[in-house]
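So that we are looking at the same thing, I have put the structure below in structure tokens.
Here the complex is missing a single protein chain, while all its other protein chains stay put.
Chain naming follows the written order as A and B, and within any one chain the residues start at number 1.
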Amino acid sequence: MRTGPEMHALVERLYPFCRSITGDGVRQTLAVIGEHLPLDRYEVPSGTEVLDWTVPPEWNIRDAFVADSSGRRVIDFRKSNLHVVGYSVPVDRVVSLTELRTHLHTLPQQPSLIPYRTSYYSPTWGFCLAQDVLDTLPDGDYHAKIDSTLADGHLTYAEHVVPGEVSDEVLVSCHLCHPSLANDNLAGIAVAVALAQALAEEKPYYTYRFLFMPGTIGAITWLARNAERIEQVKHGVVLACAGDRGSLTYKRSRRGNADIDRVFAHILKDKPHEIREFSPYGYDERQFCSPGFNLGVGSLTRTPYAGYPEYHTSADNPSFVDPDSMADTLDTLRTAFSVLDRNRRYVNLSPYGEPQLGKRGLYDSLGGRSDAKQAQLAMLWVLSLSDGDHSLLDIAERADLPFGAVAAAADALQAAGLLKE
Amino acid sequence: MRTGPEMHALVERLYPFCRSITGDGVRQTLAVIGEHLPLDRYEVPSGTEVLDWTVPPEWNIRDAFVADSSGRRVIDFRKSNLHVVGYSVPVDRVVSLTELRTHLHTLPQQPSLIPYRTSYYSPTWGFCLAQDVLDTLPDGDYHAKIDSTLADGHLTYAEHVVPGEVSDEVLVSCHLCHPSLANDNLAGIAVAVALAQALAEEKPYYTYRFLFMPGTIGAITWLARNAERIEQVKHGVVLACAGDRGSLTYKRSRRGNADIDRVFAHILKDKPHEIREFSPYGYDERQFCSPGFNLGVGSLTRTPYAGYPEYHTSADNPSFVDPDSMADTLDTLRTAFSVLDRNRRYVNLSPYGEPQLGKRGLYDSLGGRSDAKQAQLAMLWVLSLSDGDHSLLDIAERADLPFGAVAAAADALQAAGLLKE
Partner (left out) sequence: MRTGPEMHALVERLYPFCRSITGDGVRQTLAVIGEHLPLDRYEVPSGTEVLDWTVPPEWNIRDAFVADSSGRRVIDFRKSNLHVVGYSVPVDRVVSLTELRTHLHTLPQQPSLIPYRTSYYSPTWGFCLAQDVLDTLPDGDYHAKIDSTLADGHLTYAEHVVPGEVSDEVLVSCHLCHPSLANDNLAGIAVAVALAQALAEEKPYYTYRFLFMPGTIGAITWLARNAERIEQVKHGVVLACAGDRGSLTYKRSRRGNADIDRVFAHILKDKPHEIREFSPYGYDERQFCSPGFNLGVGSLTRTPYAGYPEYHTSADNPSFVDPDSMADTLDTLRTAFSVLDRNRRYVNLSPYGEPQLGKRGLYDSLGGRSDAKQAQLAMLWVLSLSDGDHSLLDIAERADLPFGAVAAAADALQAAGLLKE
């Protein structure tokens, strides 16, 4: 799976499942991902203490509706799983429209759309619907039924690891707890799957760990269960909203100038993009960047959460997601990781004066010309700044040269015995 | 005393006294201030060595004039105490206009105004007058008389302390050595008095020490006599020119980024203002910020010294001072001190992942909405940055949130056991 249309097909296939932070929708989703990528799946029992939190009961839902007195379903879960507030407790009651309204959520400013709402940790029930539909409901009694269960069970998440030369890790994390919402975050999931496949073919330097898990409680659970692994996590990206037609936005880690932050700033320079400073609101970078962990984990999106009118509504459907945009997100991540993977510090072994490059075949023999070539400039820059303090990315930025040219110069100099890592 | 008109009334009452760096004018002024505020008054004998300086003889003046040959007073101290050069030695001579002119000071560019001149450390005598008046004086002999004394006596200054929760101190200093000049510095004195009264009602965190003393030699004397107290002085403001109609100017301490500097920069953001870098010329911040002390003391004025044409002339009279401007200066100082008083560093006690705010009643239970509220954002920011390195003001600035919202979030989190100081 490599192309935009292939990734889009995965979005479409995953779209109908009713995901939440626990439950069979998550397992169905992982089963489909597992067709593309071997996964290690973890089931963590309800009630398990994870950091400051507790794994909640598992939620499953079979059906839900609001029917009028004639038995006609005026709100029908079978038409859209957004109609039910996530984690709604079971209900089976006849209520007046007035009472029902206290359980209904609409978007008056976007009257044709169904909003997405959840209530994970405060037991309640509710329905979401278009304001336009609500406006047509006559007074009277309605039958509200939610056939759900909230019971001891498990929180489910999965990992896929692309082994690298070193055990130092790069995390790629995406949330999979949203029901029928395409950009947020099926697009992110699809891009992550394609990225993992591509990396596996490249034998990367770092070990890349892909995390498919519910937002917040999933990241909390993973962090709680992987305390001994945290030290190995050197870099990471939280991936979301990866498929809309907007340009890319990178949000820096809490550190603000972590390697991953600098890599994205460097590679996004030449295309339309936005760099945002860290804030403690957003996706699971909130957890990875909490002050106790403070990992070098940023977040890549196209248009960020809440930045587009379709966000968290029924309009975030597969047609909102653009295959070309997903391909661009994938391409950007591959470029970023190729820089990250290759970004190391070297030491010039001949630091007193310039080494004589010509006698090593690394320099044009004919002098006097004024067009110093990029490759030669790159070698001079690498020699000049390889004092142990500067990474290749530092050098590329200071020299205003493409990272690739600088990395190639380092390779040539190392081969000539002039540089060591 | 709290309102602009009340402060203005104090300016008017203090205006007629003939103040200088020593003498009965200072004592009269302190007596009136003492009606509003309990003062500790200090009398330091002439000849006392204070740092690199020596307390000068005490100067007092009863009368002074220049009279023409008919006995008519053409310059009369009784009409304005600015007419006499401060610290003039006694004189009683008949001199020609030509000789007299060598003792006269005018402002040719502002011919209707009397300038303000002093000569504290170089014995001389002189008169100040309007150029327009000088131009009318016919040649001939004049009787110049200054009935002054320069004799062993005392330098007088006073303190008022508003005790706080801690013994760490904030200095508020204003010079009271200028004779009939209203903005410079009776307005500053009046605002300081009102500020001290207001703080006393608020039971502040810091101890606030108000200093009413002559410029330069007063600050030098205070510093010489309070060596053991300096360590407790954490912040301070020199207050002058507090009542003209110009906008506020804050001049940073020599440190440039002391807490007091950052507080004023923060609270002035939303109103017209100017922030100036430190320079070693100005009011008594010169002394507090001298490199040996290097205190975190800035200076607040409206239009700074020499920045308005009325500066150091007879036009700096009570009508030049605006009650509303004084009220605004007072209000700004109170806001600044409320931030300073509340600006502390906390440590997040649950730094691994986000603590679950919902179970503590600190977070909305209904998820999915995109309008994170300011109060919740403020809590997330305080948790994210409370690593011991960031003060609440740091957090407010980085989060671009009002300081009050951040402080309220810290209170809520501390009450919930998630934060400690």
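In the analysis below, contacts are C-beta pairs under 8 Å (C-beta built on N, C-alpha and C of every residue); 3 or more make two chains touch, one makes a residue touch a chain.
Just so you know, these numbers come straight off a predicted model, no measurement behind them.
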Of B:Pro16, B:Pro38, B:Pro111 or B:Pro280, the residue in touch with the unshown chain: B:Pro280
Listed residues A:Thr22, A:Ser88, A:Gln131 or A:Ser386, member touching the removed chain: A:Ser386
Residue touching the undisplayed chain, where the options are B:Leu51, B:Val95 or B:Leu349: B:Leu51
Residue among A:Ile230, A:Leu377 or A:Ala408 touching the omitted chain: A:Leu377
In subunit A, positions touching the absent partner: 348, 350-356, 358-359, 365-370, 372, 377, 380-381, 383-387, 399
Positions on subunit B where the hidden chain makes contact: 51-53, 86, 115-122, 124, 216, 219-220, 223-224, 254, 279-281, 286-287, 289-293, 305-306, 311-312
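We adopt the following convention: only the chains that are shown with their structure count from here on.
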Whole-Å gap separating subunit A and subunit B, where each centre is the average of the chain's CA atoms: 55
